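Yeah, one chain of the complex is gone here, protein chain that is, but the others are all in their spots.
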Amino acid sequence: MDLKQMQDFFNSNDLFAKSLGMRIVSLDEGYARAWMELQKEHTNGEGIAHGGLVFSLADFAFAAASNSHGSSAVSINVSIAYHKAVEKGTLIAEAKEIARNFKLATYYVAIWDESNELCASFQGTVYRRKKQLGE
Amino acid sequence: MDLKQMQDFFNSNDLFAKSLGMRIVSLDEGYARAWMELQKEHTNGEGIAHGGLVFSLADFAFAAASNSHGSSAVSINVSIAYHKAVEKGTLIAEAKEIARNFKLATYYVAIWDESNELCASFQGTVYRRKKQLGE
Amino acid sequence: MDLKQMQDFFNSNDLFAKSLGMRIVSLDEGYARAWMELQKEHTNGEGIAHGGLVFSLADFAFAAASNSHGSSAVSINVSIAYHKAVEKGTLIAEAKEIARNFKLATYYVAIWDESNELCASFQGTVYRRKKQLGE
Partner (left out) sequence: MDLKQMQDFFNSNDLFAKSLGMRIVSLDEGYARAWMELQKEHTNGEGIAHGGLVFSLADFAFAAASNSHGSSAVSINVSIAYHKAVEKGTLIAEAKEIARNFKLATYYVAIWDESNELCASFQGTVYRRKKQLGE
């Protein structure tokens, strides 16, 4: 798969992300940007974006970025810090590669609201398998 | 609110958890158990439970447990380690309080599949506000 | 190496732990307990045990527990939550295995002060190599 095919793969085959209205809008080697529009059914008991929703958007960008080199990547560990509640509008998650070797790779994902304010910081590590994505 | 009312509050008002079919099935002070049935729309491109879905179930139990003392608790930081892919069936998340003081509290959440195998370990910290839950 | 030899290996060859007065006092498969006596040179600018010192004791127990199965284990990711400042006396770190497969394993480490109060919670994941410990 080339990068365009991978982007389509993620947007078509990640059914969870799809059901939440998430899209990979940009993909490059070691890089991905994901987008979504916040809906009422994405909120928690306080009426703000659910922590799991914010995490999921970041995780979607993380999955795309970490699989972008071709080999299938499995999430091992993630840490997230929440900085600011999100009440409405669009959310953007941008994943960048921090480090990568043969077996492991680590990514930083920033999550921004529609005012370009940083809402959460996500750092995740994957184990890189021998099999290729989609095999 | 007493514990029964809180459990109802979480099951009715957390719209994200509700839309994913999650339920708080047990709640006590500093403790919560959440349950869900895995559906096709909860899977990722590999056809297994999405990392964000597993996180979200744990986060729901974490929110219920950390709010169970009455004061409104805001998630600051979470770390999750994934141990095993989940393909089908029911998922259970069980949140237990590790430590708590006036301002902060930390919880461990175990996520189990229907064979009682541990799928992920979640550790999260909240900031405890002066306002009460639901105010 | 049997477990007794491993315990000696860690107490003799981990020069950083040794220089800080740390000892593995108990070792079993997937389990380790480390001990130290807090000294003035272990404190930070506030006069309490340095966060790096508390982490290091936990990391020492984590290393012993994760290498206890024989294959050499490399730390990939750790998350620590601090619950309570430590001012004086002995510190204990107890590492327990949460999950383990062929390539990866995860441990929880509790850090206690001399009043048996929980001071910090540490969760770490290792990558397990083919080579044996000490090779």
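Which chain is which? They are A, B and C, in the order written, and residues in each are numbered from 1.
Everything that follows uses one rule, which is that a residue touches a chain if its C-beta (ideal position, glycine included) is under 8 Å from a C-beta of that chain, and two chains touch if they have at least 3 such contacts.
Remember, it's a predicted structure, so these values are computed and weren't measured experimentally.
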Can you pull out the displayed chains that the omitted chain is in contact with? A, B, C
Against the chain that's been left off, what residues of chain A make contact? List them. 77, 79, 81, 83-84, 98-99, 101, 104, 106, 108, 118, 121, 123, 125
At which residues does chain B meet the chain that is not included here? 76-77, 79, 103-104, 125, 127
Name, in rising order, the residues on chain C that touch the hidden chain in the full complex. 9-10, 13-19, 40-46, 50-53, 55-57, 59-60, 63, 72, 74-82, 133-134
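Everything that follows uses one rule, which is that only the chains that are shown with their structure count from here on.
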From chain C, which chain is the farthest off, judged by mean CA positions? A
Just curious, how far off is chain B from chain A if you go by their C-alpha centres, in Å? 20
Rounded to a whole Å, what is the gap between the Cα centroids of chain B and chain C? 28
Chain-centre distance (mean CA atoms) for chain A and chain C, in whole Å, is 32
Residues within chain C bordering two or more other chains: 77, 79, 104, 125
